[in-house]
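Only one protein chain is missing; all other protein chains are in place.
Labels for the chains are A, B and C, by order of writing; each one numbers its residues from 1.
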């Protein structure tokens, strides 16, 4: 059954996610598609609004925080990876998804990204990479093309754009995927796979921003993307293959799951909580300390 | 002439760097050797104390801040890359060197590292990587070996150690070198090369910490290091060769300049200051703004 | 109420180029010789939600904003709705939204009850008939506005030429549309609002916002490096400085985060140039550890906070005076700092220069507060002039002095708390700028005597500074007022207007304004409170942050506080209404 067909059968579940709040994105903004794909994937995975905690950063992308009817947090700029990770490990039964822009992810909050990936906290992390700071009106981000005039950097930025996937692949991720905001079906599938990953699922969406990212408009991406599954013999568990495939930023942009490793996530590796079964949120109660006092007597 | 011979001829210059302050490192600490190599390389490069600004982070390593007689700053924990970069671009004639621990570099201040490298600010950055937080008494850092009990993580840390060089190679560095605190001569040579690099020279010293890093004592390194120049045909401008060579963390640790790229640094790329010749510190004066007022009239 | 001004509102949906219409109108009004004080309201989104420009203009000098809208242009449904709600009774609404009576609820009732004069122009038709496009509806409406205001259409024509100088192909059609709007006549009645200009010499005035003024002050004061991370409402400082960087040769760097911006600025200052950072409250939180370091190593650092309401993301595009406590008390440990606050464009231009001088002279961090309403609001003000505030750096440069330096001079214990500072590289006597507690050369110490006296040395600067800092300024007759106010920041504008308005109602009001807030000067303040019986404070925050500071530093108490914390600036009406309650005369 096609994705759309499945969704038609779940119209009610889908509409449970509809919020009354008006969207505030420019027309043609890639965020519409991402939000749609997010809802689709949640519905297709049979996850109800009540079962989620969607964590938003600050940026155009995160203005969705009240545009989807679910448990949400709209946190601080750059910090969402840590906020969401802290939430997720307190209750692994609640589905925690974090949403952030490229500004948040690779500038203000890059420390959180590196260490959340390394720790393999059990969340899905979706980067809306529109190659600029949308909400503050079009400044350059780490992914902005070199030499392209932006608000606040009329001469263009000096550094070459960060190769975000090469970067993430350098610190031992367990799941790295990429998709494109123009392709809702592909995004949906990709997010679904991320939702089924045990640990930190890094999903980067190349997001069109018609208002400020004139360098790479919608068509630019359509021209360059190709499904990684079309590469015969591509082994997504091979980090060197992954590194090679993501090397170019200007042509042949692979989409799909680029790298994946199956291993226990952070929570599953906590030695002192092995076999415990309960969640941190279930354990808050007055606890005897008399046993611990022995050494101080 | 051997390094030592050259130094003997410059005994006076060397002693100009001697400070009255007592060292506070454990015996056998690798920081002694690094400080020595730093002084040697400055002397061999004919840089006088007056011509330096040595910027220290916070950690055992940075307790050298008053143990070398030069212009120094002892800043905040994790922030030294940015502090030093800001200083360097204000006066590129003063030699700016930054010193930081692995805790500072890859945890508290990892954002500064990434972007200072990307921007290619003109400083030499020396990481004292002792695989732990020395000054706060032996906690795990991002480079601590997996599963090794440390102060504050008795079960060992969950993530695999960060491959620091692989990491740095992922965001477009212009100079990446590694050396070992036991080998003063090699460190000296390496730092000398760094001092001659135009842009951001990343130098990582694998530093012995006999007090807290029991996992990899001095001998452990001696067993594993080899000079990269011994690899026939090694091309240090080839990023993929570099990536391959740094892949292992447990055996065959290459030392020397691993990757290098010749390009204009940050300051040299500032379009609005092209051909200006003066330093920012020379330009502070009351400046007419009447020309700029036109658009507001 | 708004006797001394006309208030024009231009409203529409956010994201439709409202601000360029607003700019054109203001510039043209300025050319007509009017004084202007305007504000922009818009949501923190890229598109959607209502936005507007509220332009106060007058032939006499006005300082603050009024919320009594005399005349309004609605550019679309959102705009028309907004205008209907906010226009004063009897006010004039001009618009071209022909489906308005179908799409706006309770329309007749609103118009009737407020006795509004509504003029719906067939602006679309006019624009198209004159060869224009739909977007030129705006120009048609402006042309009509010009007639209503009784202004010379030529002034609008000139401004259109300037505005579209980069798109010369559309200049003429815009001019034709404006003319057509100007000439449009309603069959029944012709509206008219008597505005008179005293033909102020507009060439000696500039129309400018506070952020740009601050940026110009920084340029004038020799700032050579600007570091920032974008954050409303401070971002336009970055954008402006970057825009003119080919003229100024200033290094303008968007950093990867606020900590970096602050650290780079501190590094640059330490090396010896003048650097600056600006942000808003949330970004400043991240800079506080660096502020503390500046306090410790006695390296100058100037940070501007353009305030918006918090906590957290709060109301990013709105205004507040709620980060005074933050500026005064944040950053761990005890050290000396100065806090000053801008009140308008001119004080932004000047205060940044004072801030840099003070920071260098006393070798301390200086926090300069501004507000969204100052930073993003426009006003006419006398043209800034060069060389009015000389640069004071307090560094040792003379060769003989340099030659005589000892390393321990750098942090020598002195009676003023200020020791000699020289730049790295300038002397053979090197020093350690040590973030750990240190002794006079900067070498680490943990000795109780040394640590105690070095900490004290840094803190007694406060006394030295207090002896040298200007007292607050009093506006109006300093004595025996019917009502008196004490305030800071943008409150000054509406206060000055209110003093005049109240005088016309036979109420004597005066106002004591703090430009320098920390350390707090108290002599004149205490005198003021002695000579006036009915003293209130006025602040754009909930807690009364300045009031509390004064209460802690003096014996004064302020049970009567005019406070506002909903993201809006003080309007003259807020003050006059408050006075009406507190003074019986009215």
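Everything that follows uses one rule, which is that a residue touches a chain if its C-beta (ideal position, glycine included) is under 8 Å from a C-beta of that chain, and two chains touch if they have at least 3 such contacts.
Since this is a predicted model, take the numbers as computed values, not measurements.
Within the whole complex, touches from the chain that is not shown fall on A, B, C. When you scan C:162, C:312, C:503 or C:523 for touch with the missing chain, the hit is C:312. Annotation: of B:2, B:27, B:46 or B:230, B:27 touches the absent chain (contact as defined above). The residue from B:30, B:86 or B:134 that touches the chain not shown here is B:134.
Along chain A, the points of touch with the absent chain fall at residues 19-21, 49-53, 55, 58, 63, 65-66, 69-76, 79, 82-91, 93-94, 111-112, 114-115, 270-273, 276, 279-281, 283-293, 296-297.
Touching the omitted chain from chain C are residues 43-44, 49, 280-282, 284-286, 288-289, 292-293, 295-297, 309-318, 322-323, 325-326, 328-335, 435-437, 446, 448-449, 451-452, 455-456, 459, 541-543, 548-549, 551-553, 555, 557, 565-568. Taking the complete complex into account, residues 22-27, 29, 58, 60, 63, 74-78, 107-108, 110, 133-137, 139-140, 142, 151-155, 157, 211 of chain B touch the chain not shown.
FYI, only the chains that are shown with their structure count from here on.
Chain B and chain C have centres, each the mean of its CA atoms, that are 42 Å apart.
Rounded to a whole number, the gap between the C-alpha centres of chain A and chain B is 33 angstrom. In chain B, the positions touching at least two other chains are 111, 114-115, 270-272. Each of residues 245, 252, 256-257 in chain C touches at least two other chains.
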